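Removed: one protein chain of the complex. Kept in place: all other protein chains.
Here is subunit A:
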Amino acid sequence: MRVIGLSTTVAAFGALAFQAEAATELQWWHAMTGANNEMIEQIANEFNESQSTFKVVPVFKGTYPETLNAGIAAFRSKQPPAIIQVFDAGSGTMMAAEGAIVPAMEVLQKGGFTFDKSQYMPGIVSYYSKPDGTMLSFPYNSSSPILYYNKDAFQKAGLDADNPPKTWPEVFDAAKKIKTSGAAPCGLTSTWLTWIQTENFAAWNNVAYGTNENGLGSSDVKLEVNSPLYVEHFQAIADLAKDGVFRYGGRTSEAKQLFTSGECAIMTESSGGLGDIIKSGVNYGIGQLPYYEGHGPQNTIPGGASLWVFAGKSDEEYKGVAEFFNFLSQTKVQAKLHQVSGYVPVTMAAYEETKKSGFYEKNPGRETPILQMTGKAPTENSKGVRLINLPQVRDILNEEFEAMLSGQQDAKTTLDKAVERGNAAIAAAISN
């Protein structure tokens, strides 16, 4: 008996040691904070518990641009993570670096999975694919900008709290009313002026952002964000800023604080910002992204981020990444991601499942981002925006917007300068 007992103990120890050694670690660098960070931890844990061969380790690397730069620096020093989350604007940078990445589709095939395009949401997959249809990155968190409004402030100002304004002029009027009636100290704010008020503005109102299908056709792009509709829109925002009706929060999602603190009553923000808004306890409502009569609504383009796989890893690691991507695309994971975080589901099955469960009847407005993105077949203005240096062009736009909002220049000058500087930066980046 003693001998047997001993040997089983040894065997058990051996098995444990073997297991600990065999679990291949896969680093997952990401840029998620708050409620979305908790979601990442939870997904990684569930994956790690579902099998014992691989271990996904999420590592927070800062903001979206910081995460991308950390990844590039790691690649240059030959120690890249297996998976990196890259934001929409960084997609062009990653796509241009063919030797540095392995297409997500190829990774799935290496792991023995087949990639069936028809199971995924078409708008999202095509955004992250090469023109020949190869899916380059795995869409993780796709979002669409929507309108959030504070129902309490709407009621105080005598506005209809169940029907949010639909067009931009209506939104501007409502914002003025909120400010003048004293319902809130500020009427309107927006996160991500570049992503929401130029890139999605272009798609949603069916006006060009740049030449060559906004860069999807070819990397040689001339910006067109100084056409009349943009000038009209930004002049209106500049005028509201002068009166304190519009408040600027910052270049990325900082303005969310202005909404959750009750300071500003209307905000355009990513649907992925929902988690934090729910947490804050604001009595919020959701509406469609506003548009201009006679131009929109067309369709919005996916924002958020996708997961890229670096080149130069072992076959074992690629197998693990494939397993993980397969796990991520399971309906129950996708459905949860969508229902908890407000991101758009990546697979059709998850969308159908959520619809069937009656989730949208119970949570009105939650289907809005999906309907916005998939409602109409995209035109050449609304497939997306792809520049090899989009983060840099966004910075240029932000700088000019800041100069405009502080009253130094009008909208026309702002946009003309942004186009001129942006075109020079694009030309320089292409020649690199």
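The rule is simple: a contact is a pair of C-beta atoms (placed from the backbone, for glycine too) under 8 Å apart; a residue touches a chain by one contact, two chains touch by 3 or more; residues count from 1.
As a working rule, contacts and distances are computed from a predicted model.
Of "Sensor histidine kinase", "sn-glycerol-3-phosphate transport system permease protein UgpA", "NADH-quinone oxidoreductase subunit NuoE" or "Carbon monoxide dehydrogenase", only "sn-glycerol-3-phosphate transport system permease protein UgpA" is the UniProt protein name of the chain excluded from the display. Summary of contacts with the chain left out: across A:K61, A:R251 or A:R366, the touching residue is A:R251. In the complete complex, the residue from A:V245, A:L405 or A:V419 that touches the missing chain is A:L405.
Contact with the chain that does not appear here is found for just one residue of A:W29, A:F47 or A:F75, A:F75.
Touch with the hidden chain on the side of subunit A covers residues 65, 69, 72-73, 75-76, 93, 96-100, 248-251, 254, 257-258, 261, 263, 389, 391-392, 395, 398-400, 402-403, 405-406, 408, 425, 428-429, 431-432.
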